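Structure first, commentary second.
Apart from one protein chain that is not included, each protein chain of the complex appears where it belongs.
Let's turn to chain A:
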Amino acid sequence: MLNQFMQSRLRGLIVLAVILYTIPAFLSNPFHYDLATQMAIIAATVVGLNLLVGFAGQISLGHAGFFGLGAYFTGIMTGNYGWSAIPALVVGGILVGILAWVVGRPILRLKGHYLSMATLAVGFIIAIVINNESQITGGPDGMPVPPFDVFGWELSPFGSYSLFGIELNGSQAWYLFAAAVLLVAVWLAQNLIDSPIGRALRSVHGSEVAARVVGVNTARYKSLVFVISAIYASVMGGLYAHFQGFITPAVASFDFSIVLITMVVLGGMGSTMGVILGAVVLKLLPQVLTHFQEMEAVMFGLILMLTMIFMPKGLLPTLQMAVSKRLKKRAGGQA
């Protein structure tokens, strides 16, 4: 039983790994790698957000704030104070985690969607601070961020590297790295979901009263998962900053928070693989629709609406259900 369980969890991860590492076969130029790397980083952020939305049933409207805070913290620390990237990411993650705890803990004792309002406010405040503290953050014009480094070894999208004797350019190396990060993010999330914490969370999502009755400390679990998802956002924001090499306050904007939520809803709340698909689709959209740029906001709204109406469970879960239904029918017919 346990064995089977382990297998199913690993299976998803292996499928994802295979997909991630066969994608390079279809990418023909550094621009594609560029986009794929961003997709992986954003997907990992959304996997974290999905823990909160899909499992604890809470909505954060300020996740871009945490993402932006992580991005700016790493950018400032590595750029102005000579920190190395890893400690900057870790400390940034911890600080953002503490902030999320301070915000979430009192609010999550309440029932209902008060967290959305609080995160909405926090997100806005973060964006305003980043915009106005131009001595530190460069203000609305943004600031440059040095490349990612580990112990003096630099990973720049413009460098060239060799891995096991294969020559890679910087974009390819970054993609491989980002794909690995995404795998780790998914693995961590899956473990969390299948742990006692995950079960407690799902019970909260199902019925908070029932969960309380059987002795689940709902406030504690909800704040815990909120903190974890904020840390996800912060660390990914930091990586994103290193990859982009230049950040502006747009990374912390309310618009971006909405994009993140849309990815979760579109892909399928509660489905880790689903939200990755959501991130990929929404990240690809602006590039596909370059000729209808002015319609982008309309398209976003339309997609969100249509998913809510026709696929309330999201893209991937709906597809999976349709496929398994058909398979069952076929199996039934044969028998």
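Following the convention adopted for this analysis, a contact is a pair of C-beta atoms (placed from the backbone, for glycine too) under 8 Å apart; a residue touches a chain by one contact, two chains touch by 3 or more; residues count from 1.
In the analysis below, contacts and distances are computed from a predicted model.
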Should one name the undisplayed chain from "Acyl carrier protein", "Sugar ABC transporter permease", "Aldehyde oxidase" or "Extracellular ligand-binding receptor" using UniProt, the answer is "Extracellular ligand-binding receptor"
Sole residue of A:45, A:223 or A:248 that reaches the chain not shown, by the stated touch rule: A:248
Please identify which residue in A:142, A:238 or A:317 touches the non-displayed chain. A:142
Just checking the interface: what residues of chain A touch the absent partner chain? 29-32, 34-35, 38, 131-132, 134, 139-142, 144, 157-158, 244-248, 250-251, 286-287, 290, 293-294, 296
